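Every protein chain but one is kept in place in this view of the complex.
The first chain written gets the first letter, and so on, giving A, B and C; residue counts start at 1 in each chain.
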Amino acid sequence: MTLEVVLVLAAALFSVGLYGALSQQVVVMVMMGLELMLNGVVLAAAGFWWFTAPDPSLQVLLVVVLAAMTVEMAMGFAVALLLHRTSGADMTDMAAELKQ
Amino acid sequence: MGEVVQVAAPWVLLAALLLGMAALGVAALDGALAARAACRPASVGAQHPLVETARLLRQRRRTTVAADTLLRHVAVGGFAVAPLLMVAVVPLGEWVLADASVGVVWFNAVDVLVWVLVWLAGWGPNAAWSLTGGYRFLAQAMAYELPLMFALTAPAVAAGSLRVGDVAGGQQGLPYVVWMPVAFLVYCVGVLAFSVRGPLSPAGGPVISSGVLAELSGVDRLLVLAGRAGLLVAGAAFAVPLFLGGGSGPLLPGWLWVLVKTALLTAALVVVRRRLPDVRPERFLALGWTVLLPAALLQLLVVSVVVVVRS
Amino acid sequence: MSLAFNELSSVVLETPLPDLSVLRGVAVTALGVVAVVTGALVFRVDSMARATYLLAASFVAVGAAVVALHLDYVGVVVVLMMLMEMAVMGVFMVMLMGMNPALMPMSMVHSGRRALAAAGTSFVVLTVGILLVDWPTRPDAPPSDPGATTYSLGDALMGDHMLVMMVVSPVMLATIVAGVVLAQAHGRYERLGDDLRGTSRQGGRR
Partner (left out) sequence: MAVSLRPLQRVLARWAVRGTTVLLVEAPGGWAARVAVERAMAERGWRAASSPADADALVVCGTPGDGWGEVLERTWAQLPGPRARASVAAPSEVPGALEGLAASLLDDDVQRVDAAARDLVPADVEPGDDMHPAGLELAGGEDDLRDGLEMDVLRVPLGPVLPDWPAGLVLRTVLSGDVVVRARVEVLPGAPQRQDPADDVARRLDAAAQVLRLAGADDLAARAVRLRDAVPAPRTSSTDRPEDAPSPRTSSTHRPQRGALSGTSSTDRREGGAGAAQRRRSAGDVRELRGRVERSRVLAWALREADVVTSSPTSGAESDAAPASAPDDLRDVGLDARRRTRDDVRTLLLGLLDLDARDDDPGRRIRAALDALPERLVGVDVVSARLLVAALDLRTDTLDADDLAALAPREDDSDDDSSDDDSDDGSDQHMHHGHAHG
């Protein structure tokens, strides 16, 4: 196994996530897409760690990514709830209309 | 106590056998206590698990309209596997199935898996009582999970390792339960909660017609019941290396001490479970966030200070 | 755990252990493929519950791959956190999708073609980049003791990279507070009255 294999798999995960984030209408599904993208980042970072750097910095980066995921989820849910409560909107299109 | 040795994979069968027998024991003790409460011979109650097993093996499985059968199977199978995943990192004397370097976190991950299993078991049948049970479990889950996490952290901090064998070895002469009793109690509450039965059983219980169990029959039901008892046993077994000094003890060999301590703690949990009424999730939420969590954090602070001072 | 895996395969195959790195390579690749497939299925299935838990499966596969790369702590934490998050996410899915989840075919796609094109482009660009770049290789052998890597992570977080810890912690706390404030409709004073006992509350239905 080479680093390239891991990275290509990570790129595939990232791209699938990108597709989800761009194509989905419902806020929660968009968040799933974002999570999947970060999932790819996690895999890539682990691959880098194994193949190139014995430095713990990459591990720290992984912890930061995990924290970012958590924050993204929590804030995403909170905003989705707020939108839902105020306007009954649960679609990104509707949320866009709110801006106008 | 010497180093822990990782044994070959086939020993998992022995672990499964032990767990299964312990689960039967839990049900037998529960049955005996119930019989005694009703002034009936305890021996009749103690036979309950065998009778119930025969009954459920004979019973047919049924499905409901528009059920998500795949997810239901995942949940039912998961209940049978989860306790095994938990005990995999528990050293039995000097042997362990998986000497994971992060065993404590592993245990924590598996007990979170129970969230998934309970919710899927509730979701699968597409029926009102099941679904309500699944949701009610999740509503309560965070309130026991966070305190449980910090309770698990305390022994790991004291031993300076996440490896279960190291934690057990770190309490020579003085089990952690002696100087971190709060963490131990919080941990026990967590075990009662993730073993999905009273008093912290929002997913089941008579008041919602046994909730996630309401639509299960035959082998499905048997597996979930066994898994539930198995989770209680696995929780008690994990407390042994974490709080109760692992296999250390006079006279008896280490593995036997682990079994004895596990059995005693399991029995205590079963008795407690019978003596308390079901606590409603909204009540427990308040308790979990305002009492258990601060208590666990304080305990962790005390442990950390002790560790720093001692080094 | 990767050791356990080795033992298991050696027993199953009844052959001497093959080269560790080969086995590890196969395991990581297979887990990566599982992660991609389950991840893609998230956007293909009709059921909200299945979509959520397919995503969870994708994360579990990546977590296992990370463990196989001897990052035990990070890998198990990925599994732990993501199972928890997905359990919660399932509830939000059901709550916010506004339709019967288990039963109804759902296609929630807008601008599907554009998104597909963007995703495809990103994959091609990334792959080409990955294959063209001459990646450095580490001089020493890969780490052999996952316990040591966990220790080095803790050492880094509490030493050289203390700043990360000090930033992440308040951000997390702020997230908790902000999340609760945003999501809550009525504070407890509003619900229970000034004395928080519910006696002066005018709520209910009369």
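Criterion: a contact is a pair of C-beta atoms (placed from the backbone, for glycine too) under 8 Å apart; a residue touches a chain by one contact, two chains touch by 3 or more.
Bear in mind that the values here come from a model prediction, so they are computed numbers and not experimental data.
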Requested in this report: Determine which one of B:A80, B:V104, B:I208 or B:L269 touches the chain that has been left out.
Outcome: B:I208
Report summary line: Among the options B:L17, B:L70, B:A128 or B:L298, the absent chain makes contact with B:A128
Report summary line: Absent-chain interface residues of chain B come out as 34, 37-41, 44, 47-48, 50-52, 54-55, 57-66, 128-129, 132, 135-136, 198-199, 201, 205-210, 213-218, 221, 274-280, 282-283
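Throughout what follows, only the chains that are shown with their structure count from here on.
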Query - Centre-of-Cα separation between chain C and chain B, whole angstrom - result: 24
Query - Chain centre separation in whole Å, for chain C relative to chain A (CA means) - result: 9
Query raised in the report: Among the residues of chain C, which are close enough to touch at least two other chains?
Result: 77, 88
Requested in this report: Name, in rising order, each residue of chain C that touches chain A in their complex.
Outcome: 21-22, 24-26, 28-29, 32-33, 35-36, 39-40, 42-43, 51-52, 55, 58-59, 62, 65-66, 69-71, 74-75, 77-78, 81, 85, 88-89, 92-93, 95-98, 108-112, 114-116, 118-120, 122-123, 126-127, 130-131, 135-138, 140, 142-143, 149, 152-153, 155-157, 160-161, 164, 168, 171-172, 175-176, 178-180, 182-183, 185
Report summary line: Residue positions on chain C within touch of chain B in the complex are 1, 3-4, 7-8, 11, 47, 49-50, 53, 56, 72-73, 76-77, 79-80, 83-84, 86-88, 90-91, 102-103, 145-147, 150
Report task. Please name which positions on chain B make contact with chain C in the complex. Result -> 6, 8-10, 66, 68, 70-71, 74, 88, 97-102, 105-106, 108-109, 112-113, 115-116, 119-120, 123, 126, 135, 138, 141, 145, 161-163
